[in-house]
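Note that one protein chain is taken out, while the other chains of the complex remain in position.
Showing chain A:
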Amino acid sequence: MKQAHCIFEEDDHRWLAIARDPSKPGHIIDTNEYVVVKGKEALLCDPGGIEIFPSVFSALSAECDPTRLAGIFSSHQDPDIISSLALWLEFKPELKCYISWLWQSFLPHFGGEESTFVPIPDPGMTILLGGIELQAIPAHYLHSSGNFHLYDPKAKILFSGDVGAALLPADHNGLYVEDFGRHIRHAEAFHKRWMGSDKAKRDWCERVSRLEIDMMVPQHGAIYRGADVQRFINWFSALEVGVLRS
């Protein structure tokens, strides 16, 4: 069963990580969902697929009032990211879904009306939540052709979608990366295969190096904290990507 863990809290500003589900069926990839709460509003990042909706919903409800959800941030269009959209809209039809403009007409296949979608232009945009400004940071071709990460400059947290993802063995169930060297072995094959463009990778590394990041929270695997964030950026920068086999 998934649980929400508070990974940042300052007054009425919180980040919740809904991560690690040991009871999830083995054929479904494990995913992390994140909720940014500010005042009376909340934003759900990459809500996940249909099959895990009940456990994500109950984990979220345990920590925050689900009627406060103002929107969904979808890093890209994959089913493990956003196929539960219709179910969230079933709960709250007026939810807004932020997604790259590129996927605006594809996502309605998962659900939603025209008014549901807020297209994010290629250079990114600011998303207002309870008085704070969250930034949609371009991460195109990493791995999707229309791809965004979400940066919270107050909490100094970067939600990095599939970048930083690791396919961890069942016994590696910690929320945070504890040993970067051991952890990154489980991320290498994933990044080589799923990240398609070396140029896009370099652009992203430069872009995020300019941000102040205390935590980098990916959609799969453990969370990078402190110096591990820069360690990851350096490692990723040097990694050859877009290769079929290592």
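As a convention for this text, a residue touches a chain if its C-beta (ideal position, glycine included) is under 8 Å from a C-beta of that chain, and two chains touch if they have at least 3 such contacts; residues count from 1.
By our rule, contacts and distances are computed from a predicted model.
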| item | value |
| --- | --- |
| Name per UniProt, for the chain absent here [options: "Outer membrane lipoprotein-sorting protein", "Response regulator", "Chemotaxis protein" or "ABC transporter permease"] | "Chemotaxis protein" |
| Absent-chain contact - pick from A:H5, A:K92 or A:R207 | A:K92 |
| Residue among A:C6, A:A62 or A:L128 that touches the chain left out of view | A:A62 |
| Where the unshown chain meets chain A, residue by residue | 1-2, 21, 23-25, 50-55, 57-58, 61-62, 65-67, 86-87, 90-93 |
